[in-house]
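What you see is part of a larger complex, with each chain still in position.
A and B are the chain letters, set down in written order, and residue numbers restart from 1 in every chain.
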Amino acid sequence: MKDTPRRSFARLFLLALFGVALLPHAALAQDVSEEMFAVNNTWMLVATFLVFIMHLGFACLESGLTQAKNAVNILFKNTGVISIGLITYAFVGFNLMYPGDFNGYVGFAGFGIDAGPEGVTSAYNTGYTYWTDFIFQAMFAATAATIVSGAVAERIKLNSFLIFTTIYVAIFYTIAGSWKWGGGWLDQMGFYDFAGSTLVHSVGGWGALAGVIVLGPRLGKYGAHAKPIAGHSMPLATIGVFLLWLGWFGFNGGSVLSADPGLVSLVFVTTSLAAAAGVIGAMIMSWSVQHKPDLSMVLNGALAGLVGITAGADVISVNFSILVGLVAGIIVVGSVLYIDRAKLDDPVGAISVHLVCGIWGTLAVGIFSADHSFVTQLIGVLAYGAFSFLGALLIFFALHKSIGLRVSEEEERMGLDVGEHGMEAYGGFQITH
Amino acid sequence: MKLITAIIKPHMLDGVRDALSKSGIKGLTVTEVKGFGRQKGHTEVYRGVEYSVDFVPKVKIEIVTDDEHVASAIASITESARTGEIGDGKIFVSDIGQAIRIRTGESDSAAL
């Protein structure tokens, strides 16, 4: 009946810490009733399907902010990423990320997943079964690769991207994850990242940055004509952002790892207010700097607020969560402008949203939470940065040198939909009137 | 026979078509086009980068008609398409040597 420390040592520790911090007079339940176990597990499964829907969010956002002639390619990539992510996470990822007792740097608990008889009882964990643990984590895993997808869109070869995804999600994301969520060295050091501003978003963002550098900009992006390459469907992009926001209730809310009423509801509030403040921050920036309020920036603002609060959604106060979101919304607009000026071509703003605001969010924990050290947070940011950026760079470079990373000029011009897939997103000689 | 090509503002289309109908025109063909001319486009911003959109949405109307109807058709168009502001558009007239109705094989005036 006791919680197994196997996978969840680090998390239980944190839960204990903050559970206690927030509910000082409640003893931490070391074992739970059947009913409580069922509630916890049910909430974790709800969180799981919410995180799942984020993959649709990404698919919509990325295809909306790019050209119609590449929409099939992006939708294909996103469908592929979640599928490859789930399968590889079952084969190796879960056991690389949660190796149990290990040296704190790399460990591996073996191939495949298996609950065993205890895995479906609260003896495994008071908050969820083994299966729930796996599927919740698996939905997270693919997110990191999907973040890369948007940044390298409209020019990367499909097969190269899928190979990158497989390696990045199965190995780099999971090893990096083990350092903290698996109970590794950064966890020991006291680094804090509640739901993954760094572990998921920055890791994805560093991959995006590496990809953008190796690939170079899209044809004509920084040419003589200043005309930017406009996204083909703002409704699609907006659907994407709202679905991501929705999914974040599970991403952050599920990271409580139980249905604890106080914590989960607090996380809902900080998450929502940070997102709202992100919108307002981006709105103000965009309106004042560009004079015309840019919808795509405001959408990025919502995501910026969400990424920003992710590291500390349970330890940052409600008022500060608004501040974290507001700053994220302001930062993201500046960052998009700056990255564009640096001629790093990121069609959807993935680097600004996930990397820059991921860093901001992680550091914000050190700033706004008395229980966490800014320096430790910074060490975490740098460690993850070095590992994921170099890892991604290595994979991209190897692909570039071997099977090639970028489609031909002609294919890029014609669109990857016809080039890679032989089909069109909006097919038919469309005479609808 | 002549081909009258008029490039007008999109929201004037219904009015122009009515005026042409009244002046006896029985057939015409319409295309969505973009125009570049004295009427400047506008500035757009996308993700922080400003750029000017030089092309303005226009509608092109093509009418093939007997020589005798040309003047009245032109008059109908100019009256009904005019707002008095820049960008109201142009009318061009050229010659058509032959016209055929596919359904019946009738030709020239009879085909219109």
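Criterion: a contact is a pair of C-beta atoms (placed from the backbone, for glycine too) under 8 Å apart; a residue touches a chain by one contact, two chains touch by 3 or more.
For clarity, every value in this text was computed on a predicted model and none was experimentally measured.
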Stoichiometry of the complete complex, in the labels shown, is A x3, B x3
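Here is the rule we go by: only the chains that are shown with their structure count from here on.
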Can you compute the centre-to-centre distance for chain A and chain B, using the mean CA position of each chain? Integer Å is fine.
52
Of all residues in chain A, which touch chain B in the complex?
225-228, 230-231, 289-292, 294, 296-297, 333, 336-337, 340, 349
Note: in the complex, chain B contacts chain A through residues 45-51
